[in-house]
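Sending over a structure as structure tokens; questions will come in a sec.
Every protein chain except one is present and positioned as in the full complex.
Right after this comes chain A.
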Amino acid sequence: MTTSSRSLIQRFAPYFSARIRQNSRLLSSSSAVQEAQLSSPESTSPSADAVHMTDSCVRRMKELQADEASDKLLRLSIEAGGCSGFQYNFSLDDKANDDDRIFEQDGVKLVVDSISLDFVKGATVDYVEELIRSAFQVSANPSALGGCGCKSSFMAK
């Protein structure tokens, strides 16, 4: 080898070895996740599947709770229908059921039943206030393929 190509390799070696290290880290972490999933089928990777609430949503829930004797939970569920296959349904509930996942944020609880959860993993619930309407809305849903422009109906992936 000539001296110029050797020095090129010397210059790039640290970069290549860092990338190799990074790739092996990625490979080992993904296999670790697979192992975890195989060993404990009940648990789901926490933050990726969580349903989030915006500040506006939390604020609105606190306003609603102020009017109620007991603390209400915001329930997000899925029903078949709408123009794109499924639609979101919001309701207020007094308690969670055994198969519900509860997402708590700033003292406000959002509950999703286990069947609906598959369709809304990672979604964000917002409370939108416009002249024409003020309502709870799913503002982003990575689990949905596409959706109705009005954001109440969506297609599942």
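Note that a residue touches a chain if its C-beta (ideal position, glycine included) is under 8 Å from a C-beta of that chain, and two chains touch if they have at least 3 such contacts; residues count from 1.
Criterion: contacts and distances are computed from a predicted model.
A chain of this complex does not appear here, and its UniProt-recorded name among "Gap junction protein", "Mediator of RNA polymerase II transcription subunit 4", "N-acetyltransferase domain-containing protein" or "Fe-S cluster biosynthesis protein ISA1 (Contains a HesB-like domain)" is "Fe-S cluster biosynthesis protein ISA1 (Contains a HesB-like domain)".
Annotation: of A:13, A:26 or A:92, A:92 touches the absent chain (contact as defined above). For chain A, the residues in touch with the chain missing from this view are 64, 81-84, 87, 90-92, 131-136, 148-153.
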